[in-house]
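Omission of a single protein chain aside, the complex is shown with its protein chains in their original locations.
Note that the chains are named A and B in the order they appear, and that numbering of residues resets to 1 at the start of each chain.
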Amino acid sequence: MSCSTPDAAQLDGAPAAVLTVSDSCARGEKKDLSGPAVEEALKRRGFRVSARGVVADDSSTIQKKLIEMCRSARLVVTTGGTGIAPRDVTPEATRAVCERLVEGIAEHMRAEGMRKTRFAALSRGVCGVRETSLILNLPGSPSGAVESLEAVADLLSHALELVAGKTEHG
Amino acid sequence: MSCSTPDAAQLDGAPAAVLTVSDSCARGEKKDLSGPAVEEALKRRGFRVSARGVVADDSSTIQKKLIEMCRSARLVVTTGGTGIAPRDVTPEATRAVCERLVEGIAEHMRAEGMRKTRFAALSRGVCGVRETSLILNLPGSPSGAVESLEAVADLLSHALELVAGKTEHG
Partner (left out) sequence: MSCSTPDAAQLDGAPAAVLTVSDSCARGEKKDLSGPAVEEALKRRGFRVSARGVVADDSSTIQKKLIEMCRSARLVVTTGGTGIAPRDVTPEATRAVCERLVEGIAEHMRAEGMRKTRFAALSRGVCGVRETSLILNLPGSPSGAVESLEAVADLLSHALELVAGKTEHG
């Protein structure tokens, strides 16, 4: 890998999608606050949010939605289902649809998160590559999700360039 | 995942088990100092140590014992076999009996351990979930084991609540 300086401008308006993973939001028992909060944060970073969705904590449903969202979005961000409770299956669903993982992004989100709360260590979120899209798992709380996104936001634009093959590598 | 503030009191007296993994201890050639040291540290944290054992560095033996211990203990802690020597197989045995790993706990143990000794980077210990129990691999030396446990002890009680499904998540 040869790292060129990232050109944030190149990603202006890059299509992103936001997927909220929550049983109670999917059943309409709870209002989804995390999805809109993540969407706002992505827009501030120059992304164009072209798709959004809410699904239950069910692995095959999550996988289907991730695959569908990757067809049009370059960055697919999930919120919820990254913990260690029995119904938390977002990381497994994400691994299942990704060709490769970017461990360093997940490590960095946890390390940064632990500066605020030690419980960030319990987030099992991953970041992976599917074809030319990047999938990023954020925790379920609105503040945790936005803070985790901010912690890696400047890495994402560079990562998206590399995933698309825009590199002197080769 | 929605993180409630952990209530340490809820785990007072939660059953824990300690498994020493060591060929020489299993053969009776060496006295097991790490197991009792870990047991003491768990008691100081409010756990009730209800089972203990010593097994050789053999993957299938370790797996059988972990499965048995998880039937009654909420937290199963191993000591030994986490290094990179040919006989170190505790992490592999643990992965084999766990449904999911909590990478952040292992990362945090290593990062904290490296403040004392750079060789903590060579510990391959993992933390995983089996049904409603948590399995945690600690290194083999008494001091290394206790220090690693202390580094993540306050995470464990919260993690055990989440594993049991005590969360507003859903």
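In this section, a residue touches a chain if its C-beta (ideal position, glycine included) is under 8 Å from a C-beta of that chain, and two chains touch if they have at least 3 such contacts.
Owing to the predicted nature of the structure, the values given are computational and were not obtained by experimental measurement.
Contact with the undisplayed chain is limited, among B:45, B:74, B:124 or B:158, to B:124.
Touching the missing chain, out of A:49, A:97, A:114 or A:155, is residue A:155. Contact between chain B and the absent chain runs through residues 22-24, 57, 80-88, 92, 106-107, 110-111, 114, 117-124, 139-141, 144. For chain A, the residues touching the chain absent from view are 1-3, 6, 100-105, 107-108, 111, 129, 152, 154-155, 158-159, 162-163, 165, 167, 169-170.
In this section, only the chains that are shown with their structure count from here on.
Look at where the CA atoms of chain A average out and do the same for chain B: the two points lie 30 Å apart.
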